[in-house]
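Quick one: the structure is below, and I'll ask about it shortly.
One protein chain omitted, others in place.
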Amino acid sequence: MKFRLPLLRQSRYWYVALALVLVLPALPLPSFILRLATLIFIYSSVITGFNLLVGYCGLVSVAQAGFFGIGAYTAALMSIHLHTSFLVGLVTGTLVTGTISALIGAAILRLKGRYLIMATLGINEVINLVIVNATFTGGPNGLPGVSAPSLFGIVFSSVSSLYYLNLAGLVLVTAVVALLVNSAVGRSMVAVREDDLAAEAIGINVASTKLLAFTLTGAMAGLAGVFYAYNNLFVSYQSFTTGESFIMLAMLVIGGMGTLSGPFLGVALLMALPEVLRGASLYRYLFYGLALAVVAPLWPGGLASIRLGQKGAAAGKRTVGQQGGKEA
Amino acid sequence: MRESLLKVDMVSKSFGGLKALQEVSFEVGSGEIVALIGPNGAGKSTLLNIINGFLRSSAGRVLFGEKNITQEPVHGIALMGVGRTFQKIRLFKGLSVIENVRMAVRTTVGAVDVVFRTRKFATTEKEALLRAQNLVELVGLAERTDDKAGSLPYGQQRLVEIARALAGNSKLLLMDEPGAGMNGEELKLLQSLITRIRHEFDLSILVVEHNVDFVLHLSDRIVALDHGIVIANGTPAQVIQNPQVIEAYLGRKRHD
Partner (left out) sequence: MIVQQLANSLALGGVYALMALGYSLIFGVLRLIHFSYGDVMVMGGYIALTLLAGFSHSFGLMLAAMIVFTTLLGLFVERVNFRPLRNMPYMTSLVASLGMSLVIENAILLLWGPARRPFEVELPIPALRIGGIQLSGSRVLAVLVCLLVMVILDFLLRRTRLGMAIRATILDHDAATLMGINREFIVVSTFAVGSALSGVAMLLLGSMYGVVYPLEGYVIGTMVFAAAMIGGMGSMPGAVIGGLIIGFTLTMSSAYISVTYSNAITMALLVLVLIIKPDGILGKRQEENI
């Protein structure tokens, strides 16, 4: 079957990795590893959603961190001022971000390629500047005081409980994306990416496909943002700058666009390695930069295109996911 | 005459001061193959783009069946049963041949079936894939089913485009210079393919070509365009004897 993107690769490495992920908290590891893994799950959610827009639909945006922030701030504000539950915050955060991204998308999606990138850059800047300068967002100091998330009476305050909560969030987002991608909607997005005029000529409503991709991706960023707020119990503008958007793009590209495992790999690499190298935070961005400048050209298909245990890349055979070289 | 499937009614198009089309009118009956010929710059592609919806006419209207499609968006027109191939081949180059064709096959499945991957979903998917496969075989590319469309030679890419244009249950096929860039051998294959398509799918075809030989034995009728005006509309035999048509082609040749 040509269009089935298997959630689990045939390679047995994936089963091992999956098992490891599930039992990680039970292993005798320092808690910072669990906290790092939790952050990786959250960011993987963002990037998986981002993949829908950039990898599958072919629209490059650098506003993702901004939408991530809108979700996070919405949840934080609701928790702090209205004492809402986690679930309510989750739904509201997602809906608010989704609505805002729909409105923005309606305005800017007819722009193509580099113009779209610039517009989203401007959008992220504006979002960020509002966050930093408005009073209700706590300004540059951020908003502390988010209550720990509780679901069905269970309070998730321990490191391992948060680990599993955010893992569940990642599974949710991945499931949604996997379903979308393997349906007519997902296929339309790929068609739009490959040639939007041809897509139009075979009956695909290109404008609404793009808008749908943009909105869903924004909503998923918002959803992940809610998880983020409830994980850190604190939000501040630094996590939502345009620079962070660039990092997210990097995570996506290095991990491999148009694949389901790519986002996770990209996030894992770019978040874990700086910790492993134990450099000062000063080196973090330098490392990211080198990673981008060097890794991206070496593996244009991203990490996910490196096949473990299988003989070479299937030359000339492509699946729905991989994007070809295309000038924007 | 068979019932009219496509009616172009007094269509005009100006780009700024340039009059690309002036009061063009003609019809395509159901099951007919009509060729639209004319020297370069006659306005043929512009007309096709207007029919398709990529361009809006400055005046006049286009009717598909009974429906006025003049203001309809491209995808809407496509869904009504108008397929299209492009002068500059527009394939989904990164996808395989079968995926290209499959893209155009339309299925109706409820959201519930999609989300829960019911049996109905599986059967519909299977049928769609089968339909795509049949079309790929029809155009003779069965061995290249899984190959990346962009890796195919030019002539075969054109065939993929045709298969894709047929996949959407088209009643009318618009072809923009399908023979461009093909050698004699490929042209012959293309001719027989077009004839076969017309019979197997009982659809109408409007072919834009400036190579008159190619469409001479292929079409039921020929409409000749020059400088945006219809100068002839009749059977191939009639049209090639039309002095204005001869003038348009020869005159053009002298100036080139």
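Per-chain numbering from 1; labels A and B assigned in written order.
Following the convention adopted for this analysis, a residue touches a chain if its C-beta (ideal position, glycine included) is under 8 Å from a C-beta of that chain, and two chains touch if they have at least 3 such contacts.
Computed from a predicted model, the values in this text were never measured in an experiment.
Considering A:L87, A:M118 or A:V171, the position touching the chain not shown turns out to be A:M118 (whole complex).
From the options A:L249, A:A268 or A:L303, the residue with contact to the unseen chain in the full assembly is A:L249. Within the whole complex, the absent chain has one touching residue among B:F64, B:F86, B:F121 or B:Y249, and that is B:F86.
Of the residues in chain A, those that touch the hidden partner chain are 54, 60, 107-108, 110-112, 114-115, 117-119, 121-123, 125-126, 129-130, 133, 197, 243, 246, 249-250, 253-254, 257, 282-283, 285-286, 288-294, 296-297, 300, 323-328.
Convention: only the chains that are shown with their structure count from here on.
Centres computed as Cα averages put chain A at a distance of 41 Å from chain B. Across the interface of their complex, chain B is touched by residues 1-3, 179, 183-184, 187, 190-191, 194-195, 197-206, 316-320, 322-324, 326 of chain A.
Those residues of chain B whose C-beta lies close enough to touch chain A in the complex are 52, 54, 73-75, 78-79, 83-84, 86, 90-96, 98-99, 102-104, 106-107, 109, 114-115, 125, 129, 146-148, 150-151, 164-165, 167-168.
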